[in-house]
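All protein chains of the complex are present and in place, except for one that has been dropped.
Let's look at chain A:
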């Protein structure tokens, strides 16, 4: 069907003055900065009107949009444009919040940490610069989406697999990786599989990390460390530069792929799950970032909780028991997969089956049994880096569109999961919120990912969710637990958990690399 005419009004030649200003910037300076942005980018790439700003203001976190409303959105297509934008930002001290694909749902979405920051949307920088089918590497720009990369590999018959976060169909590898996101394949720890970056610094310098600075190098995407201090880490979860290219490793498509599930009936089984499966993960018998999802996470993939419970507050245990029985779900549901030749997969399957049997609990479920049903299908997709949005089902559980990920790091020990699970449930319960959780298993750690779900249309519930999240951070912190990543409303509180010296070093780097503090102030609690 041909599109007739655009739905919205055309962009005016000169953008209107922004409705919000960044802290400490006068209206006159902002006006001048906007005029200079227009001179660099053209008016169609500098936007201040409500229609264009609205999508960058939508958040799921428990704070008013007004605290995170951008003053303007600018689109850049070239590194040289970013360099010129930064010159203007330095001149007028205008802060700029960079997004790549801008799908950071439950961590702040596309909105800046504080109101008035200019969003630099790099979605138009979307070239797949290189895919090397021999070395299994790619070099991409920030605006490349997983869907785009997947289509490219398929259209060109390149047998490589991606590793994606759950909203794979609309997110992108660069943004996800620089925020140290995770996926579900053997390459699920994305930053570990990242190799080489190009970064525009606040002063306009363009840094290539790793081997990237060596003229004529063929090793930028194959050797991570380069020479001297390894720098890539300081450009993740930070505000020290704008990443404009990123190298990554891709996984060869295995001849055989065998996703499977293991169901456990009781809440306390989480202890034995960890003890049974950790050795298999460390020994690479189970090579992927497997997950242990609890009953509510599973049930949300199927239905709203109103199917079984139309009350408010915490979902009663009796209801969860009923759901488990009637829907055939476990208290904990393990999703893992095997990858390799037929022989390799067969051997490893026998080892796993033996370990599960020896542990005396857990029911193995294969694709032959569960294929074609949810949540098995979407889990199978995620463990092979395929496109899905099925996990958005989480939001129909209670409704209202509120979500914040509380994701403390756990050492992969059964005793620790028992303690963390108990504590999280207790605190969430105080606020009438559900423990909807999964553990995503790393090499030796686990991300204990809890979706703090609440009704964002109910101001009282939103306030409770906000308070609850603060308490989760502080109570976990008292016991030596801290998160792997956090949303824009709680970045300072999370930063405090890592100690004053870490904060001071973060700030020292900030002052050295971005003396005017123009890059994403507040990201990870870092400001000049």
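Rule of thumb we're sticking to: contacts are C-beta pairs under 8 Å (C-beta built on N, C-alpha and C of every residue); 3 or more make two chains touch, one makes a residue touch a chain; residues count from 1.
Just so we're on the same page, contacts and distances are computed from a predicted model.
According to UniProt, the chain absent from the figure is "Cytochrome c", selected among "Benzoyl-CoA oxygenase subunit B", "Sigma-70 family RNA polymerase sigma factor", "Oxidoreductase" or "Cytochrome c".
Only one residue from A:18, A:102 or A:226 touches the chain missing from this view: A:102. Touching the chain that is not shown, out of A:51, A:205 or A:426: A:51 (per the contact rule at the top). Taking the complete complex into account, A:133 is the one of A:43, A:133, A:432 or A:470 that touches the chain left out. Among the residues A:66, A:155 or A:310, only A:155 touches the chain that is left out of the figure. Only one of A:395, A:439 or A:469 touches the absent chain when the whole complex is considered: A:395. Within chain A, the residues in touch with the undisplayed chain are 1-8, 51-52, 54-58, 60, 73, 75, 77, 102-103, 105, 109-110, 121, 123-135, 139, 143, 147-148, 152, 155-158, 169-170, 198, 216-218, 220, 245, 302, 374, 387-390, 392-393, 395-396, 399-401, 403, 456-457.
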